[in-house]
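Excluded from the complex is one protein chain; the other protein chains are retained at their positions.
Showing chain A:
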Amino acid sequence: MSMNTAAVNSRKATGAHEGRAPTQRKSWAVPLGLQQLLVFVSLLATWQITSLYFSLDFWISSPVAVYQEFIRWYASGTLLNDLRMTLTAAGSGFVIGSIGGAIIGFLLGWIRKLGDLLEPLILSLYSLPKVALAPLFVLWFGIGITNKIMFAAIIVFFMVFFTTFQGTRQVDRDMITNARLLGASKFQTWTRIAIPYSSIWVITGLRIGLPYALIGAIVGEFVAANAGVGYRIKEATSYFNTSGVFAGLIMLMLISFTLLGILKLIEKRVLYWQTAEVALGEDASKHIP
């Protein structure tokens, strides 16, 4: 009601016509961020109320209980310790897997004959559910952090590798011929064209691979561990501690969310040219037909 009045008033004030209503609406509209926050808060509220009203706290816990669990973990030091373990495993695995995936993906994608030769092998490895490797990795790397790192690395490797491989293969060969006519040496076609091109795909691969690093670390912790967020979730489940399980899940969400945010920032810096303003082209056509 009061919002409507405000809208009418502002329209009157600026003398805007109906055709311009959309721009006027902006002046009183709730910002998107606030709307998203409202959705989030109402979800939490629904969760809390459902839990209390239907006495479901054993099954679905409740936001307050989860919060208390967090506080308890924080006080006992397990929160930071678990975070450190999981982040180290996921982070190291991510770095190792990405570097390996990017380099090998680029080479096999760029050197066509090599790619053709190894494609069936690659496809069959790609289609293998990587989780099935977990027991084997315990055998190979023990139950320490190496196991989790390697497991996260292998999953990320395949994600980054495959994206880079596929993307690099699609690089227009005419583009390379054109560069050679412009005077590029073979080496320059690598450094100035092939590598920058496939870096676009590497970044896409990294974005897809990042959540998988976390999956790798968590699955590793499920299989065999004595600390880490995955271990904590498993432990809480065995004690029927639903609050603990939810606390662990929320922790994973927060980690994943933060890491993707960081990656997005990096992406923005590397792929700056993709986000450049388009308006220039329209403007320019006024000066040059």
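Just so we're on the same page, a contact is a pair of C-beta atoms (placed from the backbone, for glycine too) under 8 Å apart; a residue touches a chain by one contact, two chains touch by 3 or more; residues count from 1.
Note that contacts and distances are computed from a predicted model.
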When you check the chain that is not on display against UniProt, which of "ABC transporter ATP-binding protein", "Hydrogenase formation protein HypD", "Acyl carrier protein" or "ABC transmembrane type-1 domain-containing protein" does it turn out to be? "ABC transporter ATP-binding protein"
Just one of A:177, A:226 or A:258 touches the chain that is missing; which is it? A:177
The one of A:68, A:81, A:146 or A:188 in touch with the missing chain is A:188
Using the touch rule from the top, list residues of chain A that touch the missing partner. 174-175, 177-185, 188, 192-193, 196, 271, 273-274, 276-281, 284-285, 287-289
